[in-house]
Structure formats: C-alpha cells, structure tokens
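One protein chain is absent from this view; the other protein chains keep their places.
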C-alpha cells in the first residue's frame, strides 16, 4: 500500500478498466476541491484496496454492487459500479441475480431500488432486459 | 406459505386492495427482468407475509410506513405505502402521527423527509392537509 | 407540546403505563448525567410526541417496534418496547407478526434479530411461544 | 428544557442565526400540517437541544454535518446545515475537511455524496471551491 | 419460485451445504414461534432466491458477506455466512479481501467489525490467520 507513482498509476488503470476515462474525470473534479483529494480515490480506494491481488476485478465489482445496494443511499455510485461490473465481465443475468438476492438481506425496498438502477444501466448501455429476451410469462 | 395459484391470487388481491391495478402493473414491470421475479412480490412479500392472518391490513400498512421512514432510502415505496395506508382506512391524521413519532426513533431528518412524502401523497390524492382544516396558528 | 408540569406528568404517566416504574428509573439514571436530560425523555419523547392524541398507545408501540427492528442497532430499546407493547395490549401473536413482516421491508437479518429479541421478551415475561401452544410441525 | 415563550424564542433565534428567516419559513410550513408541530422544531430540536450551553453553535453545526453525511439519506437537511455552518463561522476549508474525514468512518460513497452537496452549497453561496483558489495539480 | 415440496427440499439442501444440519436446526427453532415461519427461510430465502440458477453458491455467499458487513447490525448472520462461505469454497484469503474492500464502501468501522468476526470464524474453524502463515512485518 505504498502510495507512490506506481500505486497512483495502478489505481488509475483499474478506474479506466471499470469505465474508460473515469480516472481523469474523477481526478479533475476532485482537484477543484483540494489538490490531495484525487489520491484518496486513486491511491487509497483503487490503488491500495481494490488493487490487492486476492480477488479478481469481476468479483470485486460484484461485492461492491452488493454493498452499495445495501447502503441504499448511493445511487450514482451504484449505477457507476453496475456499469463497471458489466464492463469487466459480469453478465446482465449475474448482475440481476445480485440485485434479487439483496431482497433477502437488505430488504425488498433496497432490492426494488436496485432494480430501478439496473433498468437505467441496461438502458444506458443499450442492452435488452433479460426477461424480454424470452417469452414473457 | 404454499406458493400455488391460491397464494399468488391472495397476494395480488392484497396488492390491488392497497392500490387499484398495482398487482398487474408490478408484475408486468418485473417480468421484463425475469419470469420468476413477479412471484417474489406476489407470493412472498404479499401472499405469504402480508397475507398472514395475525394483523389486519390497516395495522400492516402502519408498521410498513414506520419501517420505510426509518430506512429513509426508499421514497417511492414510502409514498406507495402511504397512499395504500389511506386506501385501507388509515386516516390522514393517523398517518401524520406515525410520521411525527418517527422523529423520536429514527431522528428529526427522517421525520422531515417523511413529512415531505406525506405532503406529496396528500396532494396527489387531492386531500387537504390536517393543519389547514382549522385556523392556522 | 407545552413543556410544563402537566407535560412532564403526562409523559411520566405514559412511561409508567409502558412499564411500571420506568419513568423514575430513567429519570434517575439520566439526571446522573445532566439535570435537564430527563426532560428530553419525559417532556419531549413521551409528553409531547407519544402523548399526542391521534393514535392510541397500542398502535404507537406497534410502530415503535417496527422502527426499532428496522434501525437494527437498538436492542435494549427494542426489548423495552416489545415488553411495553405487550403491557398495553398488543398480543404475543400480533407482536410476532410485526417482527415477521419486517423481513420484507428491513431484510431477513433484521427479522432474525427481532425474533431473538422476541424470544427473550417472551421468556422474561414467562409467556409461552405461540408455536408451542399448538402441535409443532 | 422548559417549553415556554422563552424556549420558543431562543429556538427561533438560533434557527435565524443559521439561516435568515428559517424559523418563520419552517413554522409556516409545519403549521399547515398540525398546529403543535412547529414546536417540535423550535422548542425541542433548537430551543432545548441545540440551545444547550455546553458547545458553541459552530461546533454544533460541525457535528450535525458529520451526522447527516453519515445518515446519508437527508440531502436537503445536509445542504441546509452546510449553509448554516458557513453562516456561523465554519470556513469552507473546515467544512470540506469534515466531508473528507467521513470517508474513513461512513465510507467513500457517503463522502462522495457529501462532496456533491458541498459543491452545490458553495455554488449557491457564490463561493469559489478551495482547490480552484490555488494552482490545480 | 413455486413453493412446494421440491422448493422446500432445494432450500434445505442449500442450507445444509452452507452448514451441516443448519436446515433442521433453523426449522426447529422457528417452528417454536409459528408453524409457517420455517418456510420463510427454506422456501423463500433459500429455495426461491438463493437457489436461483444465475450465480453459483460461492459467489452468492461472497455478496451475502458484503451485504451483512455493510448492514453492520447482523453479527450472528455475518459469522454464519462467513463460515458458510468457507464451507462452499471461498478461501480464507478471499474472505479477508471482501472484508478489507468494505472499508472503502461501508467505512472503516464496518471493516474493523468485519475483521473481528473474521478472526472469530477462523478461530472457531481452527484455521491459521493469513498473516501468520508468512513472516509478520
């Protein structure tokens, strides 16, 4: 977790793997507030924690989506990480399963809010909803 | 909690008692995502839990509103259940009392957010706010 | 919500209706911290909010239990209000229904924690669990 | 915590110190709902709790902002209290520090949501973001 | 999500895969409360949601652990699902990574509480903590 040029670059690479151009966009926004603030995201969140070798990026995005649905008050971040999950190989069907399982643990309202974000993300990416691929009930 | 046609119908009847046409609307929306998903709501949430005989529907909506104000992150569901509460016999005055009591347990911000939803629901249903019926302070 | 002798007495009467001797016990404990603090509970929470006329005490305890299960981090208060609910006329069967319905809104873990408190309260009061009254499955 | 004319006035004075005209605006809004409701805010929240002598108003607003960022579901109140904090002497740099420290305790999403509210508040008050005052990275 | 004998059995099989004897133990405990209650867990939580085909059981336990750490108020369930995760193939190192990543999303206190549960689970299962396998710092 040494925060040096290497850590910063590793963090930014992960951010860009999640969404093209994300690292630069977030750093520009945050540096308007404070010159050290971008490193909170690049070096700490992504470079030192998400970059750890023990889990692949696909699983890391899956557990992040589960956490954000459970928190229930971070819709922009939930939608960013749902798109990121799709970008690193989580399938639309797997993503939907995560949202549905949260009904058990975080409650049905958290699940319903998660489904609304899921629809928006699928629509923004031009993807067909899983249930519409097959015959409806 | 046997999930069969009877359970599904009982769940859908409760949903329609809460809001006319709710069952069909929710099922249509959810089946766009997954063919089994509507049953999470009709058979589990409403048919097996809310349909249990131990409490009448009016009390069930009252405790649901209390829970949703406390969660604080489920505004659409809160407004749906506030309308539903009014539809099954909770009076506007009783509904207001529930929101006010939540100030003690969930905090004043949760109460204030609940009051904002209450105003919106009363307005959507064309009802006069309780305080306006009498002389204002 | 005028906080005068009458409000204080009304608040303390409600507290004692919920649990015999509660008002004095809470006031003694809180006055060890600050001489004005007991009034936060007697005058505000109970005398001005819970004492409002719009809902009867039984319903007020029911929504309080729903809120405390949803918060999930207030076990002592949850158990106090579960006992209080039983003391003001909520039946053991109704209390159990509230805990069960919270599975839908606050999640199954919140419900499971609520069931643990319910067992403890029933045991402390020497009451038989509802399922043991009839033949077990 | 005696709720009399003096308590009401003290509460309203604090509210107006936080934001000019706040007391009247809030009381008018709340009295549309119930004639006793304004006193929940003027007498309890501000007149009896925030008015206590043990902490100055600047520190009280700082801990309120920390609590509201942690709750994460009370954006309108967070923005009101961020403006109020600036109005009673918290500097923009101090306010930003509070938001940043919440990343550690309430999580990065809560901090990011707090930063979005911070930007909006600074913009509404016509203030320059701290990072733009100096050379960007 | 048809709740019939097949669903019940599927749910109970999953529960026993997570922890030997879990299904019977939970059903016995819950039937003391209400004869329908065991099915809330066997048929709904496990038989209809966790049993869905879209994610394997290992991933389902990973997102469950993430959700429970984020909720922060369900320690017994967190420890049960941490053990379950290890039982279905999540390695101790992967489980630790999930806890650590939650520092970013749910905050450092949630992570610290998660680490305490992790230690307890590792100890209960007689496993060596990952950091002790290698030379300490």
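Think of it as A, B, C, D and E in the order they're written, each chain with its own count starting at 1.
Definition applied: a contact is a pair of C-beta atoms (placed from the backbone, for glycine too) under 8 Å apart; a residue touches a chain by one contact, two chains touch by 3 or more.
Since the model is a prediction, treat every value here as computed from it, not as a measurement.
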Among the chains presented, those that the missing one touches: A, B, C, D, E
Touch criterion as defined above, residue of D:22, D:71, D:84 or D:122 at the omitted chain: D:71
Candidate in contact with the missing chain, chosen from C:41, C:66 or C:102: C:41
Residue of C:18, C:55 or C:68 in touch with the missing chain, whole complex considered: C:68
Hidden partner interface residues of chain C, rising order: 27, 30-35, 37-38, 40-41, 45, 68, 71-74, 76-77
Touching residues on chain D - with respect to the absent chain: 44-45, 49-50, 52, 54-55, 59-60, 62-71, 93-94, 96-98, 100-106
Chain A residues touching the omitted chain (full complex): 1-4, 7, 36, 39-40, 43-44, 48-49, 52
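The rule is short, and it goes like this: only the chains that are shown with their structure count from here on.
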Partner chains that chain D and chain E have in common: A, B, C
Option in B-D, A-C or B-C whose residue-number contact pairs overlap D-E by over half: A-C
Fitted rotation between chain B and its twin chain C in degrees, CA, nearest 5: 180
Pair of chains joined by more contacts [C-beta pairs], C-D or C-E: C-E
Intercentroid distance (Cα basis), chain D paired with chain A, Å: 31
Separation of chain A from chain E, taking each centre as the mean of its C-alpha atoms, in whole Å: 22
Shared-contact residues (touching 2 or more other chains) in chain A: 45, 68, 71-73, 96, 100, 103-110
Contact graph of the chains (line, ring, star, complete, other): complete
